[in-house]
Structure formats: C-alpha cells, structure tokens
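Entry: chain A
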Amino acid sequence: MEEKLLVVENLTTSFHLQNGWFSAIEDLSFTLSSNETLALVGESGCGKSVTAYSIMNLLPKPGSRIDRGSVLFHGKDLVGLPEAEMRSLRGSKLAMIFQEPMTSLNPALTVGQQIAEVLYYHNGTSKKEALKGALELLDQVKIPAAATRLNDYPHHLSGGMRQRVMIAMALAGRPEIMLADEPTTALDVTIQAQVLALLDDLKRELKMSMIFITHDMGVVARVADRVAVMYGGYLAEVAPVENLFANPVHPYTEALLKSVPRLDRDINDLNPIPGLVPSIDRMPKGCRFAERCEHKIDVCEQQMPDLTSISDAGNHSVRCWVRGAQATSNGESQA
Partner candidate 1 sequence: SPSFAEVVLKIGTLSNDANQLDPHVSTKSQDKILFPWVFNGLVRFAPGSADLSKIEADLAESWKSSADGLTWTFRLRKGVQFHSGYGELTADDVVFSLNRASKKETSTAYKGYADFASVSAPDKYTVKIVLTKPIPSLLGMVTNYHGGYIVSKKAVEKLGDNFKTNPIGTGPFAFSEYQSKRQVTLVANKDYFRGAPKIDKIIYRYLPDEASRELAFKNGELDLIYGTREQRWVERIRKDKGVKVDIIGLGELRTLHMNITKGPLKDIRVRQAISHAVNRDEMVAFVGQDVAQRSISVVPLGYLGNTSDVPLYKHDLAKAKALLKEAGYPDGVTLKVIITKVASLRVPMEILQAQLRKAGIILDLEVVEHSAFHKLIRQDASPLVLYGAARFPVADSYLTQFYLSDSTVGTPTAITNFSHCDAADAEITAARSEADQTKQLALWKTAQQKVLTQTCSVPIFEQLIVWARTTKLDYGFEMKNSLSNGPILNEMTTLK
Partner candidate 2 sequence: MLKYVLKRLAMAIPILIAVLTLVFVIIRIVPGDPAMVVLGDQASAEALAALRTKMGLDVPLIQQYFTFLFGAFRGDLGASLLSGRPVLSEVMTVLPYTIDLTIAGVVIGIVFGVPLGVLTAVYRNSVTDYIIRVFSLFGLSFPAFYSAILLILIFSIQFNLFPVISDPDLSNYGERMNHLVLPAVNLGLIMVAYITRSTRSSMLEVLREDYVRTAKAKGVPRFVVITRHALKNALIPIVTVIGLYLGVLIGNSVLTEIVFNRPGLGKLILDALSERDYTLLQGVMVIYAFIIVIVNLITDLTYGFVDPRVKHQ
C-alpha cells in the first residue's frame, strides 16, 4: 500500500457556546496520500474549516478543544504537540491558504515582506536572501513583473493576484501538504479558473498533497482525486472523484448533485433538498441528514451509522443505514 502522509482518526472538535460544549466535527477519519488532492465538500457550517484548523492546530483558544482523535503526520500525532514544535511545522511542512484573499493578507506589510517572513523564520535565511526567495516565488506563481510587485502592498493587487500571493506564501516553506480552504470561492469564474490551473501545475511540479475545501461540486470535479463529503460534522461519503460523481451513494451526495442547475444541460425541474442544515447546538440524535432525507427509515433517527466501505477496492465509504454496508444487516434486524 502506498504511504499515507496524513492519517486523521476519529477526530472530534468542540466549541464552547452559551450553553455548553458542542462538537463541530465528530469522529472524522480520513487519509491523505502523497501527491493526492482530497476535496472536502459540504455546505456552510458542516465543519470543513474546523477540520483544517484542527489539523493545523489553529483553533481559536479559548473556546474550542479537540476532544479525541489523532492527526498523524508522517506517523507523528499533531494533536497535543507542543506549540513550539507545531509552529515549526506550520508554514513549512503544512501550509494553508484561505478563502478571502482580500482580508487574509496583512494590509500594513508589503507582499515581499509577507512572503520573505516565512523563509526568514523557517529556513533561517537572511532578510535579504529571503526577499530574493520571495521574488522567485512570485515568479513561480506567475505574477507579472514580480520584481516591482515585491514592494507593493496588498491593496494594490487584484483579488486574483492576492490569492497568488497567498499561494506563494504557502509554497515558501516547500510544504508537503497544502490545505486550501475555499481558495477560489471569492473569485470571479475566470480568475478562479486561472488559480485552479495554477494550483494544478504547482502540485504536479512540487509533488504536494492537497486538502481542498470547497462547496462547489464543479470545482471538486475539476481538482480532486478523491472527495470527502461532509454533513453536520460527519463524513457522509468518501470516494474517488469519478466514482462519486458517477455513483453517488449517500442520499445527501445524490440530492446535492441533483439540486444544482447545470450549464451543460437542460434541467427542467430542480430537486431542492427540503429543510435546513442544523446548527451544531441543535443536531438531531441519529443520522444528521435524516430529517431531510427522502430514504430515511426508523433507525436513521435513532442512531448514527458508521462510515463503512462499500467497494471492493476499499476506496468508497459511506455512512448510511439505507445504502451503507450496515444497510442489509441492520435493515433486516430492524424489519
């Protein structure tokens, strides 16, 4: 079996709200191989960002905690790692880019300074060399006239350029894993296309792994090798991208694909998913999708199913009473 770069197991993270602790992600397990792109998809609030922050150990403190689970990076558990050690990983081995290129760059520092900083603190290069390195990185992310841009402040740049700067910054430490939290959601389609293409090229060149967070199934189709669909803090379905689109198993995945209008074909009637995504302090008891699910059976509202593999290759797993691996056994016992 190929080496698993990152193994996330039973990760559970909670937030403190007015009336107690509530888990935003629960029992999350997935793996990431080297040079692989895993897409995390799901609607707003399903816990995509929290997953990323939990891996990076960037959860807002106080007010949040990792209840259990582990994040094994090269076999080393990142959960509970001392802050100093974690910091040396952040920005070098593990890099992250964010959704809002407008607000994620420091308005008071030049683009060059912000990129050079990574080199300065991680590689111990001199400030001057770091700036030189920053210039190379800007070239690498295809920013025209990079030398002049080095001294620009973020507000001089357009959204697409800023996102490239963010990418350059993430690349500075030669990361093994890049976590991209909706990096193109705020961009126009044409610019999104450019950034996606850039990420694609870079990934190939640098042999990075990537966790790509998005809610846009179109983008998933474009970038992902494997897809993990999240709902209400749980993983609903994990599968290679072709499998998922060709054969969505979880009712949520299926409904999601059917509910979006498509540019390439006529859809006369949309099939909206009824109801709302529940918030973390009001999660239903059993399967969290149950109340919106067309196929629900009694057990769905009682108990959460496990994430089980349904394919022979072992690469397609689903968490569902009706269509998952537990379906037959439980369905029978229920019936």
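Here is the rule we go by: a residue touches a chain if its C-beta (ideal position, glycine included) is under 8 Å from a C-beta of that chain, and two chains touch if they have at least 3 such contacts; residues count from 1.
With respect to how the candidates were assembled, all candidates are chains of the complex that A comes from, given by their letters.
Values in this document were obtained by computation on a predicted structure and should not be read as measured data.
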For chain A, as assembled in this complex, the candidate in touch from 1 or 2: 2
Touching residues on chain A, where the partner in the complex is candidate 2: 56, 58, 83, 87-92, 95-96, 98, 100, 103-110, 117-118, 121-122, 153, 155-156, 166, 169, 173
